[in-house]
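Some chains omitted; the rest stay in position.
Chain naming follows the written order as A, B and C, and within any one chain the residues start at number 1.
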C-alpha cells in the first residue's frame, strides 16, 4: 500500500502547485514569520503602553517619588543588581527552589489526584480537604514547616508543595471528571488496564485540564515560595528575601525592580505553558483558526 | 488462525453469547425509560447474527450490555471466556493519537509485538481504503473515514497474538452507516473473510435490511421501545452472497414488511 | 480611594504596634489620653513591623506612628528627608542577647546560631557590631564564627524552644518570654553597651507634610504623648495593667503577669529620643555594611516637644 501513496504524491503535488500559484504562494514561510510577528507586536505594544502610563504618572507627580519611583530610577537599580551579580545569585537560588518544589508538587499532586479520581472512598474522604488545605495561606503553614524542619530548605519546600500540589491534583481530578465517557468505554473495550490505562488513556485525555492545573499550581508554588523565602530567610540570597529586604528598608525602586523580575519570570513560565497548551490543542484539532 | 478456527469449532457446543431475560431500564421513578424488556438470545460460536430494529429500540444498549460496559437491570448475560471487540456507533477514536496510533494501540492490547504493529496497522488501513492517512489525526478525517478507522481498530481487537485460545466476540454498531454503497460492498467482503478466517462470533447492528441478509447467518428483529425479540430469520442462502441478488432482495423484502408492521404498530 | 491627609478637622490617624515597647500608645489609647487632648478619638491602626508602618505613613494611611529607630532611618533615607520627622522619644532599653544555658561568654558563641529579628534592623546591627568589636566574624549570609539567622521573633520563640538556634538578640517581650518560657538566660543586656544605659527602642514619628499643615494637631498629640509617658512612669503597675488590657483588646491575648512584669522592668519610658544612640547605631550599620552612608541631619524636630516641656517646667531634650 505504501507504494500507492508514493505514486499518488506527485499528482497531489502538482495539483497543489497549481493552487500555490493561485494564492498559497510562499505561504508557509511567510506564515510563520507573520505569526511570530502578530503574536509579538501586541506584547510590545502593551509593554510600551504600560511604560508610558507609568512614566506619565511619575511626571504628573501623582505620588511622591519615594513611594512611586519612575522607570528612570527603577531600571538603573535593576541594571546595578544585574551588574554586580547579585541578581544572578538570587535568581539561581530561587529558580532552583522553585523547580525542585514544583517537581515534587507535580509528583505528589499527580499521585494524590490520580488516587482521588480513581477511588470513590478517597474522594469522599479527602476530596474537599485538598482545596481546603489550599486555602490556608503559606504564612500559616510556615510555623508548622519550621516546627517540622527548622529553618531549612525543607521548610520552604514543604510550604511550596502544600501550595502547589492541591492545584495539580485538582487539575487532574477535573480532567478525569470531564473526559468524554465514550473514550473511557473505548479504553475499557480495548482492555486498557493498569499502567496502560494511565499511559494511553487517562493521561492524554486529561492532559488539557492537567496543564491548566499545572499552570495554577505554578502560580501557587511561586507565591508560596516568595512567602517562604520572605519569612524563612536564612542567609541565602533569594528573590523572596530580596523582596523582604527591599520592603524592610522601604526601598521603592528596589521593590519595583524585584517585582519586575518576578513578573517576568511568571510571564515567561506562562508562555511556556501556553506553548504546551497550543501544541496540545493543535493535536486534538481544537484550534478553530 | 487455523488454530483459532479449530478452537471455535471445538466449543461450538455451548453458546458464545447467552442472554437470558435481559431487561434494562434507564433512570428511575417518573423519568424512567425501559430500553430492553426480557430479551433472550443465544448466539452460537462462529455465528454471524444481525440485529435489526427501529431507531431507539435498544440495539446499542444491547451491545453495551453484552460487552459488559453496562449492567442489565434484570436477567443474565453469559459470554463465557470470550474476548470482546466492540465497534461503537460513534467512531470514539482517541483524538490525541494519529490514525495509525489508534490502531496500533489496539494491536498492542492484543499482544502484537511492537515491531509488527506498524505494518499490521498499515495492512488494516489498506483494508478500509485509508492508505496514506496513517499519520493524520481523527479531526482531519471525514465522517466516513473516521468510521472506517474505527472499523480497523475493532478488527485489530479481533487479533489474538497471546494464543490464549479464547474465542473472540465482535460486536458492531452500524459500522457502515456513513459509507457509500461501493465502499460498503467492498467492506462486506472483507468482514466476511475475516469472520471466516478468524472464527469470530459476530453480533452486527444495522438499519440496512439487505446488508443484514447479505451478511448474517441469522437476522434478529427487535420491537420498538422497549426492545423485545419479535422474530428471527434464518438466512439459508450459501455464501458468498451478492447484496443485489434476487434471493437477498426477496428475503429482505419479507423482513422489511415485518419490520414495517412492527414500527407502525409502535408509532416508531 | 485614599485620603489626602490634610483637612485639620478629621481625627488623627495614629499607628503603633501591639507591643510593650509601644506601651505609651497602648496606655494612651486605653486611658483616653489622646482623645482628651485631640478632642476626638484618634483613628488607631496597628502594625506588626516597622516597614508596614512606614509604608502606611508614606501612603498617608497614618499621620503619625510609633516605630523603632531603624524604620525611621530608612524612611528618612529613602525619601531623602522629605517624608518624616521624629518628634519625640518613647522608650529605651529592653533588648538583650538571650542564650541557652551552658553558654557563658561571648567566646562560647563560636559556631553557634544566633537569631535576630531581621537582617539590617537595629538588633541585627547591634549584634554584628558587638561581635565584630569583640573580634568574632560574621557575614551577611549566615557564615563566620557566629552564624546570624534573621527570622521573625515569633519564629525565634519556636526555633529556640525546639533547639534549632542557640540564642537570640531580641527586644521585649521576647527577651522575657525566652527567659521565662524556654529557660533561656540573658548573656548580655544591650543597656550595658550604651552610655547611661540608654538607647532608643521606640520613638514617635510624624509625616512631614501633615506636621507642616497641622502644627496644632501635632502639638496636641505631643501633649498627650508627654502625659502618657508621665503617667506610665508615675504609675508603673496600673500602666502595665492598662497596656496589657489594650493588648488583649487588640490581639485577643494578654501577656502572662510574669512576662508583663519583667518586660516593664526592662524598658524605660522617656520623652528623650536619645538621638546619640540613633546616630551611633546608624554608624554601626554602615560599619558592618548594612546601610549606605546617609545624612541624618534634620531628622529630629523637637522644637514643639521642647516648648511643651519647658512650659511644663520639665527638662528639655536635645537632638545632637
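Keep this in mind: a contact is a pair of C-beta atoms (placed from the backbone, for glycine too) under 8 Å apart; a residue touches a chain by one contact, two chains touch by 3 or more.
A quick note: this is a predicted structure, and the numbers were derived from the prediction, not measured.
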item: Formula for the entire assembly, written in the chain labels shown; value: A x2, B x2, C x1
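By our rule, only the chains that are shown with their structure count from here on.
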item: Arrangement of touching chains [line / ring / star / complete / other]; value: line
item: Contact pairs, highest-scoring chain pair; value: A-C
item: Most centrally placed chain - per-chain CA mean versus overall CA mean; value: A
item: Intercentroid distance (Cα basis), chain C paired with chain A, Å; value: 42
item: Chain centre separation (chain A, chain B; CA means) in Å; value: 46
item: Chain centre separation in whole Å, for chain C relative to chain B (CA means); value: 84
item: Set of chain C residues in contact with two or more other chains; value: none
item: For the chain A and chain B complex, residues of the former touching the latter; value: 1-2, 4-5, 8, 182-183, 185-186, 188-192, 196, 200-201, 204-205, 207, 283-285
item: Of all residues in chain B, those that touch chain A in their complex; value: 64, 67, 69, 83-86, 88, 90, 92-97, 105-106, 108-110, 122-123, 125-126, 131-132, 137-140, 157
item: Touching residues (chain side chain A, partner chain C) in the complex; value: 64, 66-67, 142-143, 146-147, 150-151, 231-237, 245, 247-252
